[in-house]
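Missing here: one protein chain of the complex. Every other protein chain is in place.
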Amino acid sequence: MSVFVQEASMKTFEELESKVRSYSRSFPTVFEKSKGYKLWDVDGNEYIDFFAGAGTLNYGHNNDLMKKKLIEYIESDGITHSLDMGTIARKNFLETFNDVILKPRNLEYKVMFPGPTGTNTVESALKLARKVTGRDLVISFTNGFHGMTMGSLAVTGNASKRAGAGTPLTNAVAMPFDNYMDGIDSAAYIEKLLEDSSSGIDIPAAFIVETVQGEGGINAASFEWLRKIEAIAKRFDILLIIDDVQAGNGRTGTFFSFEKAGIDPDIVCLSKSIGGYGMPMAITLFKPEHDIWGAGEHNGTFRGNNMAFITATEAIKNFWANDEFEEEIQEKGEFISDKLADLIVKYPEIQGELRGRGMMKGIACGVDGVAEEVCKEAFKRGLIMETSGPSDEVAKLLPPLVISKDGLAKGIEIMDVSIQEVIRKRGLSA
Amino acid sequence: MSVFVQEASMKTFEELESKVRSYSRSFPTVFEKSKGYKLWDVDGNEYIDFFAGAGTLNYGHNNDLMKKKLIEYIESDGITHSLDMGTIARKNFLETFNDVILKPRNLEYKVMFPGPTGTNTVESALKLARKVTGRDLVISFTNGFHGMTMGSLAVTGNASKRAGAGTPLTNAVAMPFDNYMDGIDSAAYIEKLLEDSSSGIDIPAAFIVETVQGEGGINAASFEWLRKIEAIAKRFDILLIIDDVQAGNGRTGTFFSFEKAGIDPDIVCLSKSIGGYGMPMAITLFKPEHDIWGAGEHNGTFRGNNMAFITATEAIKNFWANDEFEEEIQEKGEFISDKLADLIVKYPEIQGELRGRGMMKGIACGVDGVAEEVCKEAFKRGLIMETSGPSDEVAKLLPPLVISKDGLAKGIEIMDVSIQEVIRKRGLSA
Amino acid sequence: MSVFVQEASMKTFEELESKVRSYSRSFPTVFEKSKGYKLWDVDGNEYIDFFAGAGTLNYGHNNDLMKKKLIEYIESDGITHSLDMGTIARKNFLETFNDVILKPRNLEYKVMFPGPTGTNTVESALKLARKVTGRDLVISFTNGFHGMTMGSLAVTGNASKRAGAGTPLTNAVAMPFDNYMDGIDSAAYIEKLLEDSSSGIDIPAAFIVETVQGEGGINAASFEWLRKIEAIAKRFDILLIIDDVQAGNGRTGTFFSFEKAGIDPDIVCLSKSIGGYGMPMAITLFKPEHDIWGAGEHNGTFRGNNMAFITATEAIKNFWANDEFEEEIQEKGEFISDKLADLIVKYPEIQGELRGRGMMKGIACGVDGVAEEVCKEAFKRGLIMETSGPSDEVAKLLPPLVISKDGLAKGIEIMDVSIQEVIRKRGLSA
Partner (left out) sequence: MSVFVQEASMKTFEELESKVRSYSRSFPTVFEKSKGYKLWDVDGNEYIDFFAGAGTLNYGHNNDLMKKKLIEYIESDGITHSLDMGTIARKNFLETFNDVILKPRNLEYKVMFPGPTGTNTVESALKLARKVTGRDLVISFTNGFHGMTMGSLAVTGNASKRAGAGTPLTNAVAMPFDNYMDGIDSAAYIEKLLEDSSSGIDIPAAFIVETVQGEGGINAASFEWLRKIEAIAKRFDILLIIDDVQAGNGRTGTFFSFEKAGIDPDIVCLSKSIGGYGMPMAITLFKPEHDIWGAGEHNGTFRGNNMAFITATEAIKNFWANDEFEEEIQEKGEFISDKLADLIVKYPEIQGELRGRGMMKGIACGVDGVAEEVCKEAFKRGLIMETSGPSDEVAKLLPPLVISKDGLAKGIEIMDVSIQEVIRKRGLSA
């Protein structure tokens, strides 16, 4: 837990790449290898991963089972790229996903391949909701994050990213997320606006909701609030889109993050960990009655990333065929909560507050700048984690779901030391 | 060249996938393997590929050199997914791209990783142009195609795809492409609109241009027209964006499609074949003076597809270190032109017209529906090709650039037979 | 107070006019003459006016002093129409408005003639605020009403009128008005959204506020809330637009409705009664530092309605040179309140609630449809009044400010009888 020697030259990135680069600034080293919950840089330093590719590596880095299947596929000259042509890999994924994920949960969804990124699935969901309802407006939520292309950006809260559009973002309005502000019953407020024919808020095509806001500050919506939002949606014939790009794929304890809320979304967006191995992949799920697309009405060159289908299929088979993995996440989630609660009590100087659900947790720090400095100190000691929230006020834990308890404990130990260091440096007192 | 037996069941796709599926309808079989310019389906049929993943497989399927590097990388547990953190694979790509592609062409561009798809790079280009100029409007061109997310869709011509948005597409206006209509000097018309302070067409942030329109009908802009558009851009401080997603990576005979036009675009969009092996990847290039992005102002989970960086680097090293590949494309391009010209003369019934540049060619058929039927007949005989153009009037050839002359000849032979069959079935006469 | 004979044929309007006609439906007779607070129809019936042209006839119908000046002006062949050329009538108006209205109130505003209607002044205000700040979004309020042209309609709450646009209304978002909903501190909520850099609500160009919402239900904002909104505007460099089209010109007790709130708006919109005699006229006022318009950047054919300038000047001289008129309004406003409070107590069956300020008052009825039926019954008995509010739940009193107490008493007597009749017909009980 001593401070690392991180000497890798970042010159190539600084000179050749645009100023838009971000993570090479937060984690200024050059990574070379990774396995499970660990990464190694060119200086030979070993890092514990509490970041997991922003939720893309739920199954850890370079999982051996998937790796084997992937190499076999490549060696056999299996189809690599296919748009949305029929391929064995795509067929197997569709069938496995249906058999292992959808059927046992009594979910009857059509699967769409919208292009391989999170913003592709969100854009397809927004387009479909507008087509189905004939309405233009979409209601998003404060601190929501849905992507960087113009449709998704319009439903994203972050002001700096919104400014990147360079032109007004329209046909979307943000409403208060659950517990956004004391005294505001968010669901009741939204319902009143919609039933008031003079409120100025048009009946929208859709609500787009993250059950736990990953970028917005690890804000977990209560199941009750989600049910209320669903009820409002039903009352006004609004489609409910769950953006499960970050919170899905087991992150919060169940495959879909909304399972325990007992809701039945019209459209679900999945990406990040759906591919299993970290390769670009996304799918959009929707109820059959909403499947009014024309052939090719939405398309995209990289819809058919067959290597990702291979690892996605393997991931589903290995992790979701029974309940074991869910139980494991549940248990580790509680372990994390306990450990973070301890830190919060131990260091009142940082005015910490526990946030999140499952293995998507964080400490919101009441003192400005603390979370960011903790992450910096942690990186110097071999822990990769980032902040979240409108003021980067949350130190966010998003470890691979497959991390061992030992790995978790070690990572949290580094957090502990890092918090101490920040308190010392800034001379904080409780 | 007899008709194939294609018995693969498409049931999985029909039942589990959304109606939006498209290529599994045009090519109703299940593919299993591919190599070079060939694919094989589960029924054992062998297909010649005149489609190349819509321009993604310029180096052919599963190229052995790239395959070797890719497997080595995977076996070594190299970093798979990294957002835009520093990795060896990303560093090598940046350096190789700079040394082999940019420097020898005296191009000084900053590289941005905007997410791995064509529409990601287009969206980033549009956002940047609007930020740099402080303007909202973008001028696109008739029959242009740039992507399916809301920003890109607004500059895309296809009416059915535009309708998919479900809401108005704004801040974009289509102007006539080169040779759009007899009698209209497109560049002069655009210039007049912009110099007329009462034309109703605002000075735009950017022009977004494909030098050869891949989806819009294999319309090749003349180099003179491209220079005129560039001159207008300079006169009014408009940024020139070349969308080289389909026409770049050697497709028209040079790495960038605009090299021979002698123009100097402000922003260049690359995707499809940039990854070399068919894996999702895209980059956006722009002049250093336009690099006004804030850190992370545009981001995305799959910016760091390291496997694609490995194969991209290998592709650049192998194909672009000297002029041989360019010469080869040039030669095959002429071979295709000659062969297609022969077909046009041989079958006046289809009222054919030769289109395109380099290895991006097509026959525009003056008789409604003919191109589409020719492609259908060709598929039944083992040739994969698709139509292009607003009325699907162009039978489009987009073979892997590495295809042999023999392969080309065989494919064109199948076209010949297919044309005969269509003429016969429809009883066409000249 | 017996029921009138109203036999005028409405055939001309039904046959020749569009279905969009509205007031000829609510008040199905043909009016012929008017004076002070009375109108007469072609059947010779006399009506008390509690409507005042929706706030346009604050000085009553056909005021004799203005009438005299107007006829003299017409007889002398004074300029009728002048766009914004210099005319005596326009000069006199500007000087009188400055001397009598602005100077004594220590208001330094530039005057703009934006066209003669309420929506013209609102559009000019929105345009100016966007130009001054360089921002696009405008924050409006629930139940706000600002006009029917596209800019004004976007900040108007009424769903049916919004639907009339036929296309999405953008760059505006409605926030909760003062006391919109129990438990929501509207100003605190807005402030939180704006200081939260991830709320998804962009910093707007302007707030547009009615201090008392005329169409939205006679909702009077507290002065404290108005001061809070002003403070938020100052904090974030947002312009504060007061739309005083209906509440201004003395309606709430002072010339501008915001005087007693002690706020200092950046832009003020005036129309309706500004012309004095009911002829189309509007002005936009703004602080000199915001006067960044180019010459003619906003224009309009009917900016120079000189007849309206004549009567406007006369109205200002006669009614606003001293405090008498304000005191009179104050007194009558209290008289109305007392009488309405009595009705509410007398008829608990209608679940009435007193609303408003000055001579802009109403009874909000807790029983669906009651307010509308009361107005219908009142019309049959010689009282013209209309409903207001999202569900037409408010019986609204907007008499000419010059009405006598006797006139008020008689009108309220008709209301009393009408309420009785509605209770009787519907068999309501408390």
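Each chain carries a letter (A, B and C) given by its place in the written order, and its residues are counted from 1.
One rule holds for everything that comes next: a residue touches a chain if its C-beta (ideal position, glycine included) is under 8 Å from a C-beta of that chain, and two chains touch if they have at least 3 such contacts.
Since the model is a prediction, treat every value here as computed from it, not as a measurement.
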Checking the contacts here: which visible chains does the omitted one touch? A, B, C
Candidate in contact with the missing chain, chosen from C:Phe207, C:Phe286, C:Phe309 or C:Phe325: C:Phe286
Out of C:Lys35, C:Arg227, C:Lys317 or C:Arg426, which residue would touch the omitted chain in the full complex? C:Lys35
Hey, which of C:Ser2, C:Asn106 or C:Thr167 is the one touching the hidden chain? C:Thr167
Contact with the hidden chain, among C:Lys131, C:Lys260 or C:Lys317, goes to C:Lys131
Residue by residue, what part of chain A touches the chain that was omitted? 167-168
Per the touch rule stated above, chain C touches the missing chain via residues 8, 10, 12-13, 16-25, 27-35, 39, 42, 53-57, 61-62, 67, 70-71, 74-88, 90-91, 94-95, 98, 110-120, 123-124, 126-131, 134, 136, 147-152, 154, 160-161, 163-168, 170-171, 205, 245, 271-272, 277-280, 284, 286, 291-302, 305, 307
Name, in rising order, the residues on chain B that touch the hidden chain in the full complex. 136-137, 140-144, 155-160, 162, 168-174, 176, 180-181, 183-185, 188-189, 192-193, 196-203, 215-217, 389-391
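Keep this in mind: only the chains that are shown with their structure count from here on.
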By mean Cα position, the chain sitting nearest the middle: A
I'd like to verify one number: the distance from the centre of chain A to the centre of chain B, where each centre is the average of its C-alpha atoms, in whole angstrom. 31
Measuring from the mean C-alpha position of chain B to the mean C-alpha position of chain C, what distance in angstrom results? 58
Suppose each chain is reduced to the average of its Cα coordinates; what separation in Å results between chain A and chain C? 49
Which residues of chain C are in contact with two or more other chains? 168
